[in-house]
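Just below is one structure, and these are the notes that go with it.
Of the protein chains in this complex, one is absent; all others appear in place.
Presenting chain A:
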């Protein structure tokens, strides 16, 4: 099997509203930046894969217009997932592992500002038993949070501490939407307060993958993907134990996360309570730096926030501040589907 690495990462500044730009206008500078970091041009890229969701901004086929920003002529090998870009990354990784391509461009964007993302996300739910009730994303997360409180695994002060720690960490992240701590505020859906919820905003991100020696040419310290896996749980919330995430645990096992400790973890936990579940499933001890970027509580461009976790972890390896990182992405209500990647830097390049 070949070794594949993330060799570049770029993201927009994440903002509450990017109403002055279209999706491709928001995305294009990130594509140029990430390619610029490697010196590659579109024509050099072996495979391009993206993740986005037209429902967020209400624009049919927006992903085809976003492709305008890539420059897809002469025709490129391209694919798209109606999911977080972390799953586009997974597809690209597999493509590189097969040897069909040596480099890949992966990008994702989310523009939630034109609509109401709480309501938009109800349309991903079971159309027979759930969607007719319009249970919004915060309501579902709140049911999970209450289950955690009932089981004694957390309480409101502990959740507030997660919010505070995340947004304090984001003070060092120039791209974050919420930089610095915020008051917890009132209940949005009890027990979740404003501070427990992610900001609603717009943003985009991109990474470049490369295999073997190509990766070493393009990056001084590539972030090698040692393993990656994603697993899904039943859709029905009432079937699941909301206080646990067996899919995260299994994905982590299969990605090799438990073989050796990681020093850094970027977790895609849009709600404070979900970090509690993920820490348990991933057996993260106190020595692991969790979400030094601030995580999704500091910037949550839907469909890009998971890819950004992987990108942030990779960037920490690139910078030499991390040797072995775990990156996690989630999709669906209450951590329904989870992806785990393990990234490593080579010691000699420090």
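Here is the rule we use: contacts are C-beta pairs under 8 Å (C-beta built on N, C-alpha and C of every residue); 3 or more make two chains touch, one makes a residue touch a chain; residues count from 1.
The rule is short, and it goes like this: contacts and distances are computed from a predicted model.
One chain of this complex is left out of the view, and of "STAS domain-containing protein", "Phosphonate ABC transporter, permease protein PhnE", "DNA-binding protein" or "Glutamyl-tRNA(Gln) amidotransferase subunit A", the protein name its UniProt record gives is "DNA-binding protein". If you put the hidden chain back, the residue from A:15, A:72 or A:288 that touches it is A:72. Within the whole complex, the absent chain has one touching residue among A:91, A:136 or A:244, and that is A:136. Seen from chain A, the chain kept out of the figure touches residues 19-25, 28, 31-32, 42, 55, 57-58, 65, 67-73, 114-116, 118-120, 122-123, 127-136, 139-140, 142-147, 150-151, 187, 189-192, 234, 236-239, 242.
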